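Data first, discussion second: the structure below is written as structure tokens.
The other protein chains are all here in position, but one chain of the complex has been omitted.
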Amino acid sequence: MKEMVNLLWVENLKKHFKTSYGIVKAVDGIDFTIKSGEIFGLVGESGSGKSTAGHVIVGIYTPTVGRILFKDQDISVPAIKRPKRLKREIQMVFQDPASSLNPKKTIKDIVGLPLKVHGLVNSKEELEEKAAKALEMVELPPEELMYRHPADLGGGEKQAVSIARAISTNPSFVILDEPTSALDVSIQAKIIKALMKIQKDLNLSYLFITHDLSLMRNVASMVAIMYLGKIYEQAPTGMFFYNPLHPYTKMLLSSIPVLTDEENKMKPKKVAPKGEIPSAVNIPPGCRFHTRCPFTMDICKVKEPNFVMVEPGHHVACHLYNQK
Amino acid sequence: MVITPLLEIRNLHVGYKTHMGISKVLNGVYLTVNEGEKVGVIGESGCGKTTTMKSIHRILPGNAIVSEGEIIFKGKDILKMKKRELTEIRRKGVTMIFQDPTAALNPVFKVSEMMTDIIKYSGIYEKNLKKEARNRALDLFEEVALSDPERVFDSYSFQLSGGMRQRVCIAMSLAGVKQLVIADEPTTNLDVTIQAQVLSLLKSLVNEKRLSLILVSQALGAVRETADRVYVMYAGDIVEVAKADVLFTDPLHPYTQKLLDSVPRLTGGVFSIGIKGRVPNYFNPPSGCRFYPRCDQSLNICKDKKSPLVEVKKDHCVACWLYRGVST
Partner (left out) sequence: MRTIETHISIPKWIEELELGKKWYKFSRSPLSLLGLVIACSTIILALLAPFLAPYPQHAGFYHNFMESCQGLSLKHPFGTDQFGRDVLSRTIFGFRYSLMMAGVVLLLVVPLGVILGLIAGYYREKIKIIEIVIMRIADIFIAVPPLVLALAICSVLTPSVFHAMMAVSLMWWPWYTRLTYNVTSSLKEEYFVQAAEVTGASSSHIIFKEILPNCLGSILTKVTLDVGWIILIGSALSFVGLGAQPPTPDLGTMVAEGGNFLPDFWWISLFPALAISYTILGFNLLGDGVRDTFVEER
């Protein structure tokens, strides 16, 4: 077996935004590591801060507090100050295929931009060749699409172009921010298939941000659940789905509408979905989930639970497990 | 026992006029909803689900052309109705819940004003409208399990969360005496925990009030858990109809099979490769079966002729030549 090397460390990462109605604590102290060749699934509802976390890592925002190390280099600085080499290595695929491609440019220019910026091509022909290669990797026919505009493409094709752009510079780490949530399931399947193949071929690491737990079950090797800016449970995928511990994880799992009876059996019973995620301006004291939790105890309302290891590799932050 | 359907769509053809010609979206849609029945409609985006639903309310955009077909609601063709009758249907017969609750609520009015208007036009209360409307609205809000009805009643829509907005929309759509609720992707923009709450609420309200429901959704699981009978739509055609439990365990049409395979399962396992190609171009749709260019099992006849929707098992209709060979 290949040895897994740590590629990305995130340490006590916080990102707060000042707004007119108060400080939004979008990300409020998260820690995790991503090993090279790993697919790390970061799951949460909208408003949990999962996208912000991705945006901070890729450099769109500068962290308020905390450190991000990529290949032992500190990248918790504004994107402008990051070495260019690292920008080539960390790429991102955005959520909305319609907005992630410039409508006025051709597919060739869109895919070729990172190549040009990083000086990886010397001539027009080389650019064309490399862009075509990137498009082929995502199973798009270059000869048909190279000179088209995004408006001529379907949602799935747009997202595939977006992925081609991200992998055109041969990066080692790609952040996927809900890459398929705007797509139909049949197209999602195709995109995921392509992503998995690329990951194997190029030995990439992914930070896969999504709200779809069923998708994570099939894709990720490690899953972390985020709620109101904090990670509440993290485990290797198998363990995570067969032995979910945190009440929030259980609530999420039990909310998923499923297609088969076997899946139905996997859903934790007794945890009926309740309430909505509070605003990140007024974070509840103590455990942030206590307002919706069916097992709330007195301690939950005052003290934040520690993130503890319950079984090898399986971490959870919940007072139910802290007491043991 | 003969069940008279509440709504029956027969051979509906709808197209849109654009600069490139006429885009022929609906290619003969058949859909029946019986009294008290919960019907699900599934299919990919762009397959004509919303167009079908909009034609029931006659709220299609101006460039739409209904070239053929009938939409019979309680024995009358909606497409031939005069403005007055149509208004009557809209007020008292059919109601619609839209995908985006943010867009469905007007941000410049308070919830109270919108609710009062709706209750006014539903024509239940003649006198004391203001007071009655308030009471009725608060009752409705309690029915849709809004935690703080008084506050919601006096709020603007942007002061509410996504789940609350959709609950308000549901309350509005149920304000009058209605018979059929059309929910067009009611939970697509909501988080799963809220989706589960909204769907179970919708289901219990429809059961309680003995309404009929058409649930349109891309979330196949949601349809499975809510609907009695499910229609599968592809490129403007109904390709398969069956009871919900049957359809999801034993799909017959190759499209349905592929579609179900594409959904990631909580149990993990092999990931499907999706469906090759994409939804056809409606300006120049494939002749015959519209799915044949993407179908692995296509026969020669598929190219030339569209299979009619035929009952191959009890209560299980499918429009595919593969099953005609068996039955005839």
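Per-chain numbering from 1; labels A and B assigned in written order.
Convention: contacts are C-beta pairs under 8 Å (C-beta built on N, C-alpha and C of every residue); 3 or more make two chains touch, one makes a residue touch a chain.
The structure presented is a predicted model; accordingly, all values stated were derived computationally and were not measured.
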Chains shown that the absent chain touches, full complex: A, B
Option from A:Asn12, A:Ser99 or A:Asn243 whose C-beta touches the chain left out: A:Ser99
Of A:Asp74, A:Glu126, A:Asp152 or A:Asp261, the residue in touch with the unshown chain: A:Asp152
Of A:Thr64, A:Gln91, A:Ser205 or A:Gln234, the residue in touch with the unshown chain: A:Gln91
Touch residues of chain B, complete complex, unshown partner: 18-20
Absent-chain interface as seen on chain A, which is shown: 58-60, 79, 84, 87-88, 90-92, 94-96, 98-106, 110, 113-114, 117-118, 143, 147-149, 152, 162, 165, 169
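Simple rule for what comes next: only the chains that are shown with their structure count from here on.
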Chain B - residues contacting chain A, complex: 44-45, 161-164, 191-197, 199, 218-222, 224-225, 248-249, 258-269, 271-275, 278-279
Residues on chain A engaged by chain B in the complex (per definition of touch): 45-46, 154-157, 184-190, 192-193, 196, 211-215, 217-219, 237, 241, 251-260, 262-263, 266-267, 273-277
